[in-house]
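For this depiction, one protein chain was excluded, whereas all remaining protein chains were kept in their positions.
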């Protein structure tokens, strides 16, 4: 009955990245800025989120943006800065890949993210399936859960079973939120698959004030983790500042999440 | 920060129906069958849900069905049976109206429900605005939150402020669930309005196994209550049996919901 | 192969309203203002659209509006003015009903329109099914074609087979147009039903510049008619001026539609 009970977690996929386990009753708290902006910025935020309760650091180096004239990320230099933050905090790192030709740069990145726009970039998925990397696969903007699982299968069928699914909101007619967070994806994916399921309320809602309640909801319906955008200066963020929490807000969120999880044991 | 903290509830609308308060930090658990089917059925379920933790009884007498050839409800006789159950259990009753010409039959029904298909039946809303009844207004299948609030305004502008909003899933391209439950509606409506917000995970998901996790999620993101379909014999229900919980499942759900609520105090 | 060929029209429903036939290879051009605003306005537009090529006059008297604070139509007085225009031009009239209690006012209105928001107001549909009136039933904002046909069945099963279906755009994530005109509805409904199918490109697109190309497209895929908003002074229209054509624009549209129709004979 409860999402974290031992029986339900039997047979579930458990991934280990650095000192963190994902899936099977463990809870991942992935946090960090939308984009790496400078050495100072990523180190400051990395330390802040670690202290507040995160166990994995996120940061975008390659940013797929709707317009070619928007900030596209620090790219190779961004990866280098993320690895500095990894060394400084000992946290595992997740960052997004957009082009298979950059794969070797991700050698020391712990989790490779495939973004919503690339969920059906099957050539990319198959190449990632030939590695042993942990892959976080985000649901596409208008993809069904069945399609998400079949995209995971593109990775798994090549030999790499280290796949994490991620619900990040789907596109609907509602315009008040950036996307519509489909939390029923969490129990549905748990029914259909043994893979861990992470929820990203930051991209789903696009509004900082909605991130904590949606993070609590994700926790309560059994997600294996959450991914939260945190920035020490949201108003000056180069990307997605509106949806970023401050470290203080994030710390409160982590405490509440922890209390909700305890009610299921 | 927390959905139930005292400051956040200041100024919020609190309705009183029978001995139950709705809104402003109180939590409504509305439960019962999709349709009233017989005196025995409604009395049995009413007693079961009361014992399990419900504080309001639901039951459909007038059923708007997509096809004219489907079961349309027991109508006037259904209302009579609901009132028997009210007398037997002392629980307030909620039932759906579909035609303003039946209004007088609802005299002793405590909360009148306006279903998703009638959310923009403005003539019906205005007539209900001339009463003093509590009105539960369900979000339409493809209506924005802005439109839901403007439909509430059709009732309020006639003088009746006793309006409860209800999120029950919206229509998207995803077909695995019956609808897509948009839980971000809860914090958004709380930001934009002082009205209570109830969540109906039964109609939203259409699958009994998904109802408990979505009820927990609704609780965790700050809903003022939940509405759950319960049937003592789901497989023989005349309507929506697939999404009905048994009284035993419902009791477990109520206990978990209660624990989640406590984490916010 | 062609939408207007004789074989395809065998067995199709043909309605007669005044001196106009609808369905079965005939083509209805319904035009007029969104709302009746004054005697002068409706008479002026009625004459203009008749001269330009319309064979049925439209005009809203009861206007269902999202906000209770928007202009709600001239109501009973609007109906009276429409009947003056009918007398003056000898054109049959179509106008929307929103409340069954006003039915007797529609005695001399030739076609009663049920708007998108009331497509699943089943009590209203059943009452209209007890009359012999021609009923134009608009597809709801988020209703499937199957649901549209079942709503038509609510009318037909009461004994009134005089139903005209209307595609007027559905709600999607695209925001550039007011709605998304789903023209495949036309051949699909013709495959599944014998009822005439009308297309309303004005409400579907919400932009005057898009109305002619969409009217041509509707004609080319086999629609039994089109419904076009025309106003002699679009910028001052009380409702939906942005999507209204001038009589001059409408006249050009009628000529082009006529040429396209001829290619199918």
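Labels A, B and C are assigned to the chains in the order they are written; within every chain, residues are numbered from 1.
In this text, contacts are C-beta pairs under 8 Å (C-beta built on N, C-alpha and C of every residue); 3 or more make two chains touch, one makes a residue touch a chain.
Keep in mind that what you see is a predicted model, and the values were worked out from it rather than measured.
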Exercise. Which residue among C:49, C:186, C:226 or C:239 touches the omitted chain?
Worked result: C:186
Problem set entry | Touch criterion as defined above, residue of A:98, A:177 or A:243 at the omitted chain | A:98
For this session: Taking the full complex into account, find the residue in A:107, A:123 or A:248 that is in contact with the omitted chain.
Result: A:123
For this session: Touching the hidden chain in the full complex, which residues of chain B are there? Just list them.
Result: 142, 171-173, 175
Exercise. What chain A residues would touch the chain not displayed?
Worked result: 64-69, 98-101, 117-118, 120-123, 126, 140-142, 147, 150, 153-154, 157, 171
Exercise. Residue-wise, where is chain C in contact with the chain that is not depicted?
Worked result: 1-3, 142, 144-146, 170, 172-177, 180-184, 186-188, 191, 204-205, 209-210, 212-214, 216-222, 249, 252, 256, 259-260, 262-264
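The rule is simple: only the chains that are shown with their structure count from here on.
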Exercise. Which of line, ring, star, complete and other names the graph you get from chains that touch?
Worked result: complete
Seminar exercise, completed: Per the C-alpha means, the centres of chain A and chain C lie apart by a whole-Å value of 49
Problem set entry | Interchain centroid distance [CA atoms averaged], chain B/chain C, Å | 36
Seminar exercise, completed: Note: chain B residues in touch with at least two other chains are 142
